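What you see is the complex with one protein chain gone and the rest in place.
Chain lettering (A, B and C) follows the sequence in which the chains are written, and residue indices restart at 1 in each chain.
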Amino acid sequence: MLLVPCPHCGPRNSADMSYQGEASSRPDPSSATPAQWRDYLYMEHNPAGWLKENWYCSSGCRRFFSVERHTVTSEFREPPLPGSKTAEPGAGTDRQGGGS
Amino acid sequence: MTKQVIELSEKSAKLSPVFRRNQAPRYSAAALLWRGVRNDSWPRVWREPQLKKSYDAVVVGGGVHGLATAYYLAANHGITDVAVLDKAYLGSGGSGRNTAIVRSNYLTPEGVAFYDRSLDLYNTMSADLNLNVMFSERGHLTLAHTDSAVRTMRWRAEVNKLQGIDSTVIGPDEISKIAPSLDTSPNTRYPILAALYHPPGGTIRHDAVVWAYARAADAYGVDMHQKTEVQDIVCEGGDGPDGKGPGAKVTGVRTSKGDVSAPVVINCTAGWASLIAAMAGIQLPITTHPLQAAVTEPVKVFLPTVVVSGSLHVYVSQTDRGELVFGASVDPFATYDMRGTLDFTEELAGHVLELMPAVSQMRLQRQWAGLCDITPDYSPVMGFTPVEGFLCDVGWGTYGFKAGPVSGEQMAKCVADGATPDLISPFALSRFNDGVLVGEKGAAAVGH
Amino acid sequence: MAEPEFRSSVTTLAATPAGAPALTDESPLTKVSVRARVGASPLGVDFTRAARRDGVLICGIRPDEWLLLGGEGEVEALLAAAEFDASVNRIDITHSRLCLRLTGVRSASALEKVCSLDFGDMMFPDGATGSASVAKVSSDLVRDDIAGEPSYLLLADRSFGQYLYDAIHDATTEFADSL
Partner (left out) sequence: MIRRLEPQSGEVIDRETPLKFTWNSKKYVGYAGDTIASALLANNQQVFSRSMKYHRPRGVLTADYWDPNTTVQVGTEPNVRGAHRLLEADMKVSAQNAWPSLDLDVKAANGLFGRFLTAGFYYKTFIKPQRLWPLYEKVLARFAPGGVVDLNTPHGYHDKRYAHPDVVVAGGGPAGLAAAISAAKAGMSVMLVEQNHHLGGHLRWGTDQDRETADDLEAAARDAGVEILTDSAVTGRYDDNWIAISQRDHPGVVERLIKARAKTLVVAAGLVERPYVFSGNDLPGVMLSGAVRRLINMYAVRPGNHAVVLTANAEGDAAVADLERVGVEVARVVDARAGETISKATGSSKQLGSVTLADGSTVKADLLVTAAGWTAPTSLLNMSGDRPSYDPAAARFFPTALPDNVIATGGLVGDGSLDELIAHGISSGELAAQRAAAVKHRLRSTVTRAQNPKGPEPPVQQDRRIGLSRAPHPELYRSDTHGMVDFSEDVSSKDLVNAAAEGFDSVELVKRFTTATMGPSQGKLETVNTVAVLAEARGETIEEVGTTVWRPPYAPISLGALAGRVFEPVRVSSLHEWHTANNMTPILAGQWIRPEHYGDPGAEVANVRTNVGIIDVTPLGKLDLRGPDVPKLLNLLYTNKWSKLPIGRVRYGMMCAEDGVVLDDGVTGRLGEDHYLMTTTSSGAGQIWQWVEMWLQTEHPDWEVHVTPVTTGFTSINIAGPKSRELLMRLVDDVDLSAEAFEYMNVRTGTIAGVPDCFMWRIGFTGELSFEVHVPAGFGLHVWEQLIERGADLGVGPFGLEAQRIMRLEKGHFIVGQDTDGLTKAPTTGLRALIKLDKDDFAGKPELEWALGPEAPELPVLVAITPTDPRLVPDEACQILREGTTEIVGRITSSRFSPSLQRSICLGQVTPEFAAAGTMLTVRLCDGSDTTARVMEHHAHFDPEGVRLRG
């Protein structure tokens, strides 16, 4: 069980957290073109390496934060940043893919 | 350009001696006996060729999708000058790590038609490719524990029936007859209210599918290169750095074993799709998550069918060897790390025991993980991309194995015709830009 | 008309076996949530710390939330005396939250059967608070020792009352003398 560094609680089990996906900034809805908006909605960098991402400390302090994690080695780069922007609509909650 | 490839290869089409020349000795019980009597061993199942400087087409990824694509390019379209590149061994990725369930009872008519074609190909694969892939048409039960799940099962059944697929909603009594080990009593925490029963679904020996395609493709002269990692895709004329990105044209790949020029490069990877696409300057709507599976020690066969519970995020079948094979939903966060987690086995065991309390004394003997490329609408990304000559057959989430044969067949057709076949047109990358997603989202949430 | 009577969501209590940590229901306590900006300290108690003042236990359960626990009138009195700026809100959550207390030398061991936090004295000393899943229910935990004996308060959504009580009680039985 991965330990995720929460800026408020300290390291916590990933099961105490809710993953919010890649960090990206929300385009200005009054000026965004459909293409820009859908980039924001759907496109991912998905790197094999350092990824800036968001977590919600759902069982703990209930704060959102951003952190950089290496997607191959699972290391975290300190320090996490509280209250960063999220990437996913629907708060990433519907990303529970089906199995086989 | 792809048209041109066809014409070139047309000469060596169906009646060419290629297959004959490289044809492996046919497998049969008689041949097995004969070799047993003479104590002969079998010849190599596929060659170990040298990497050439150029190919008509390069397939990246030696799994079911890549090998099927190569096979159908050769078998259906006479394009035999094809290389399949894999950074490890054939079938080392998702093809060898999935739980080998096949079915066609999807939610949308497009999905049903697509997977049904795949099931057809699986059905005749042993004979078509002369290798027993042990397709076990044992039926597939998707359990519903809530009213809304029952509704979704009925939705799927009704769509399936309209497409001529054998798929019905059945009640606890009938479920109990099909799989007596399931606890169908009404007072459980997750009562089994109904199930979607799909008799044509079943399991298959996943490795055998890989080997069957590899052996058959090899017989047509397709080159398979194991331990050959694609390190870059060479493009020209694109908007991005190094001439990549939209508007570019593929000229070849750089590999750990040398450069290869090719006018067509097909990305058939799972788990690394975003990375391969990025080599051509293409961004995909994909996040990569591990999907874990586990297997118990063997016991005498007692579970005759595939059982899936969407609400409990578990699916289970029993192999002919007696092991229970389990899978679940993908891990909650994106990672390329395949080490597996304890939480997965805990959740899994808890949920399996909800369904089948009698197996509490069975022991888990191995867990493993594969990588899944998840898209926003639980549907793949197939066909052309904004880079000419660079095609994708990716984003297969947790359902790639089921779709291997049809994907290969259709991708080969796509390359050969230079046009997107109808069967895969709903899965074009452009749909995310157009805002028209595929409707499998509803079913996949409870699918498996 | 019958007088309204407060009813806890824990409706069936079980006996505590001798030697096992004692689990009691303290749901009727007055519970008020005081909300302020993250980083503010309107009551002088930090996040993850708890302190008792005028009979009221003030618990920093989130970076922007303090839970006040006390007997009838005590919390109101304390709040009436406090001076808050306009950004502070107080919400009575007496009825929203279930409150259990687990007391006894083995209570940390019992909690380790249902919760992944480290309840060792160094990591969760008296006067500390923590939030975590307890038997799969999001809960707030406060260590509030009684006369030197380890004691923990557990607060969770009221609707889980009986379920949580049963799950924790079951976890305590292992520590009974007879076993």
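In this section, a contact is a pair of C-beta atoms (placed from the backbone, for glycine too) under 8 Å apart; a residue touches a chain by one contact, two chains touch by 3 or more.
The structure presented is a predicted model; accordingly, all values stated were derived computationally and were not measured.
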Seminar exercise, completed: Absent chain's touching partners (shown only) are A, B, C
Exercise. Quick one: which of B:G63, B:G91 or B:P200 touches the chain that's been left out?
Worked result: B:G91
Problem set entry | Among B:P180, B:G237 or B:G258, residue touching the chain not depicted | B:P180
Exercise. From the list B:I175, B:V359 or B:L429, which touches the chain that is not on show?
Worked result: B:V359
Seminar exercise, completed: Listed in rising order, the chain C residues that touch the chain left out are 1-9, 11, 27-28, 33, 35, 46-49, 64, 87, 89, 91, 93-97, 109, 112-116, 118, 120-125, 128-130, 135-137, 157-160, 162-164, 167, 170, 174, 179
Exercise. What chain A residues would touch the chain not displayed?
Worked result: 1-3, 5, 8-11, 18, 20, 26-27, 29-30, 32, 34, 37, 40-41, 54, 56, 58, 62-64, 74, 83-86, 89-91, 93-94
For this session: Against the chain that's been left off, what residues of chain B make contact? List them.
Result: 27-29, 31-33, 36-37, 39, 41-46, 48, 88-92, 96, 109, 124, 126-127, 130-137, 145-148, 151-152, 154-155, 157-159, 161-163, 169, 180-181, 189-191, 205, 207-208, 211, 226, 296-302, 319-322, 339-342, 345-346, 348-350, 352-354, 357-368, 377, 435-437, 439, 441-442, 445
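Please note the rule applied: only the chains that are shown with their structure count from here on.
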Problem set entry | chain A and chain C, separation of their C-alpha mean positions in angstrom | 31
Exercise. So what's the Cα centroid distance for chain A and chain B, whole Å?
Worked result: 28
Problem set entry | Of all residues in chain B, the ones touching two or more other chains | none
Seminar exercise, completed: Interface with chain B, chain A side, in the complex: residues 1, 14-15, 18-19, 21-22, 34-35, 38, 41-48, 51, 53, 71-74, 94-100
Problem set entry | chain B to chain A touching residues, read off their complex | 98-101, 272, 274-275, 283-289, 291, 308, 310, 313-315, 327-330, 332-337, 341-343, 372, 374, 376, 378, 397-399, 401-402, 432-433, 435, 443-448
For this session: Would you tell me which residues of chain C are touching chain A in their complex?
Result: 38, 47-48, 62-63, 116, 130-133, 138
